[in-house]
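All protein chains of the complex are present and in place, except for one that has been dropped.
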Amino acid sequence: MRALKNIWYMAAWNDEVPAGRLFFRTLLEKPILFFRDSQGTIKAIGDRCPHRFAPLHLGNLVGDAVQCKYHGLQFGGDGQCTHNPHGNGVIPKAATVPAYPTVERYGAIWIWLGEPALANPNNIPDFPLLDLETFAAGHGYLKAKANYELESDNIMDLSHIEFLHPLFATEAVRRGKIETSQEGNVVWSKRFITNEILPSFLEEAFRLPPGGAADRWLDCRWQAPALIELYSGATPTGRSREEGNLAPSVHFFTPETATTTHYWYAMCCPLSVGPTAHKIAEEQTAAVRGPFETEDLPVVEGQQAMIGELDFMSLGPVLLPGDAGAARARRILEKLIAAEEAQG
Amino acid sequence: MRALKNIWYMAAWNDEVPAGRLFFRTLLEKPILFFRDSQGTIKAIGDRCPHRFAPLHLGNLVGDAVQCKYHGLQFGGDGQCTHNPHGNGVIPKAATVPAYPTVERYGAIWIWLGEPALANPNNIPDFPLLDLETFAAGHGYLKAKANYELESDNIMDLSHIEFLHPLFATEAVRRGKIETSQEGNVVWSKRFITNEILPSFLEEAFRLPPGGAADRWLDCRWQAPALIELYSGATPTGRSREEGNLAPSVHFFTPETATTTHYWYAMCCPLSVGPTAHKIAEEQTAAVRGPFETEDLPVVEGQQAMIGELDFMSLGPVLLPGDAGAARARRILEKLIAAEEAQG
Partner (left out) sequence: MRALKNIWYMAAWNDEVPAGRLFFRTLLEKPILFFRDSQGTIKAIGDRCPHRFAPLHLGNLVGDAVQCKYHGLQFGGDGQCTHNPHGNGVIPKAATVPAYPTVERYGAIWIWLGEPALANPNNIPDFPLLDLETFAAGHGYLKAKANYELESDNIMDLSHIEFLHPLFATEAVRRGKIETSQEGNVVWSKRFITNEILPSFLEEAFRLPPGGAADRWLDCRWQAPALIELYSGATPTGRSREEGNLAPSVHFFTPETATTTHYWYAMCCPLSVGPTAHKIAEEQTAAVRGPFETEDLPVVEGQQAMIGELDFMSLGPVLLPGDAGAARARRILEKLIAAEEAQG
């Protein structure tokens, strides 16, 4: 599939790959096996044994290596065969699988599927919302039968809240102002809602006193390939943002294939809230699964079904104000991919 | 798919589209949304929102318009966007979906998928069997995983009764005479059976006295694209047709795709029978579902599985006398499609 290659993709939450276990996932159409070595360091290698092409994930973890279930060849985290139990035990030169640079950071596993020499962990973006010293973050995951850009469009365009998420659709949501801006290859889509009477579950989420009017902001920050931070907070109306209570979240997408997407989300709670921060983050992350799964997912998968194999832009989508952020994000991504292709 | 465009297709029974509800169906590979406006008039529009391509059938009916579930754009029965809740509310020119001419007649909804300027409700054929002042008609529907011509072949060739429908296969059925004739682009396939000892359920269906010999006729009338009336009746042997009791039916087919078909059928009972006519029509329509579903459908779907992506005629089917009507119908349809293609 056509996608940006030389960039860090999210591959999993760290707790999806516990020690001592093999974890298999397809990313950008590549079958990849994840495991931890004896130091706990995450490793990612091609899942196809170079001997008979059996899936390595059917095998076992033996020390720091994966043993193929079929004939017992073992492969280390660098993709090299470390053990051949057959014949004179000499390891054939061709007995290797791809090894993908990985980094564990922000509670997530990041993978580099492009040119290995270009993999630089410093290029993993900063995600303050996932900084474990400041925030607690729940770990949510969904798989969508839709292209990943349809998913990132969905978050960048929060003008859908009013229609798709009735529980969240206050009268004030409609009056919200949307501003889009760009900083280099980062796109901001900011929504500000003032004088809003929040439903009590949202008052609670923002830790506001009950019954008063609120100001609320929902600021989405997109960067390639499809990593969105949603800085969300609220104050009693008229107060400064600095006084606000935050209920932010992140929404990260990686293509499985051209028409299916891995979606990781996290509701984040400032540790300053106190010892309940982790419980709050986990509960809120569990709570949003409902609307994500029963409201967003059917629409996004319905879009994909309507689009089929065609290119989204080639169908000439009508542009509304709420699309400005998503449209910019798509243009940047297209530009980055085209630049990569131009370099060969 | 290759099909006749400028002709009325059946789209649904009228009771498939109740007031206040959205009804979705694919016809000739087009996703189409049906609903009734506040006057009860049937409307048919493209099911794909021009904004983000979400399926409109996930949305809601709001007055005379369909509101998209995703961002609340509303579309009227003419396909024009009638409401844009975003920004300054101006409706983008491109915010339209196709609108298809529809007519509700004979208890059915008819749709025109071709050149809109050519849509003329007067060209919907007459169907005396569905004339609600003369006949009661049950409403049956099946979906078949087979091309629609395999389905219309099936009805036009009743020589299969003897083999596929053992309950209906009297000794006399085999002796039945078949005559095929053509009037313009209409094909008749007529079968006449004389001196038949009918099973009691057929005696009852034809309202004949028990135990006597009967004369029975099964006259199929095909017209494009795949609309078949089956004029069936019986008398005690030797009597004139005018004295006969009728148990006719209609069998209408519209392609969903090249290999799947919508099949609507109706058993019809003359209102002259008295106040039980509607009950009879409904009971007979319910009763034929059994053989249609368990006897015809497996064969017709089996044919499709054997044919696969190939063209039926290219496989050189052997012709038997019973195929004369279906073969003529296929030739006429092919001629009509070719003529339409020649016009560009």
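A few notes on this one:
Going by the order they are written in, the chains are A and B; count residues from 1 in each one.
By our rule, contacts are C-beta pairs under 8 Å (C-beta built on N, C-alpha and C of every residue); 3 or more make two chains touch, one makes a residue touch a chain.
Since the structure is predicted, the reported quantities are computational estimates derived from the model, not experimental observations.
Here the missing chain is touched by one residue of A:P18, A:G63 or A:P85, and it is A:P85. Looking at B:E104, B:E162 or B:E283, the residue that reaches the missing chain in the full complex is B:E162. Within the complete assembly, residues 150, 153, 157, 159-160, 162-164, 174, 298-299, 302-303, 305-307, 312, 315-323 of subunit B touch the chain that is not shown.
Hidden from this view is one chain, which touches subunit A at 31, 47-48, 50-55, 58, 67-73, 84-87, 92, 94-95.
What we mean here is this: only the chains that are shown with their structure count from here on.
Relative orientation of subunit A with respect to subunit B corresponds to a rotation of 120°, obtained by superposing CA atoms and rounded to a multiple of 5.
Work out the mean CA point of subunit A and of subunit B, and you get 48 Å between them.
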